[in-house]
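Before anything else, here's the structure in question.
The complex appears here without one of its protein chains, the remainder shown in place.
Now for chain A:
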Amino acid sequence: MSSAAAEAAIGSGTGTERFDPSIAHLTHVPRRHYGRWIASLLIVLAFAYVGKAFAEGQIDWKVVGQFFTAQAIMEGLVNTIIMTFCAMALGIVLGILFAVMVMSPNPVLKGVAVFYIWFFRGTPLILQLLIWFNLALVFPRIGIPGLFEARMVDVMTPFVATLLGLGINQGAYTAEVVRSGILSVDTGQTEAAKSIGMTRLTTLRRIVLPQAMRVIIPPVGNEVISMVKLTSIASVIGFAEVLRNAQTIYYANARVIELLIVAAAWYLMIVTVLSVGQHFLERYFAKGHNRRRARVAARPAVGA
């Protein structure tokens, strides 16, 4: 529309051409996003180029396929999954414990928790792993006098050192996540719990933590995914996880990239499965928070 025509329409028109009801039945055409089409095309081209480079490069894809389910890789995979699970479980238990301690009115508990978080967040994970693994240099023997005693090198296996290193370090981070989750629960909830005679601990267990979970789950899910990959650091102290075993194989057959691709593919698969699990966990702990009538109706009712 020219500016003169526009002015006529807005300005001194008689009314009929300003509001023409007959256009009400015209078809609406959505905006065309040409930019997106062009961008997609460029990205596909870039991927095709990189893909071609890898396909023609010095990669023996047959070796990738051959080692994808090799026994050593499978064992490493199992170790990675077990370690992720155990270290994360330890981390969450410690995280909740220390979060509650940090928020405690008891100055002794609070002090211990603050120190713990300060120490384990303040030093590199790989350094902590090395300290745990080499603890035998400081304490050759471990035990409670009269009850049991053992040589530290027998106790502090790569598995134990990795578990302690990853789990305790994780606990320091999870404590902060749990603390923010607890803070997100309205104080009215605590007061209502007190008013029906709950002790502090019962209130925490029955009322505050279940509601804090909604805030805690997304970052902890994120940390589980980090943990899957962090287990690879334990290869430095000889824990036989996927990456370590892949390395052991390529030290023997020199197929470095092929085996790294195998390890990468497995990490991606674990993380994908975990992401789906996280989605369902988040949905579960959001209950009562959103108006989800459909889900409430489908939920089994309490009692008879």
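Note that a contact is a pair of C-beta atoms (placed from the backbone, for glycine too) under 8 Å apart; a residue touches a chain by one contact, two chains touch by 3 or more; residues count from 1.
Following the convention adopted for this analysis, contacts and distances are computed from a predicted model.
Visitor: Can you work out the missing subunit's protein name as recorded in UniProt? Choose among "Na(+)-translocating NADH-quinone reductase subunit E", "ATP-binding protein", "GMC family oxidoreductase" or "Protocatechuate 3,4-dioxygenase alpha chain".
Guide: "ATP-binding protein"
Visitor: From the list A:V78, A:A192 or A:L268, pick the residue that touches the absent chain.
Guide: A:A192
Visitor: Given the contact definition stated above, which residue among A:M156, A:I207 or A:A263 touches the chain not shown here?
Guide: The single option touching the absent chain is A:I207.
Visitor: Suppose we count only contacts with the excluded chain; which residues of chain A make the list?
Guide: Per the touch rule, chain A residues meeting the hidden chain are 186, 188-189, 191-200, 202, 206-207, 210-211, 287-291, 293, 296, 299, 301-304.
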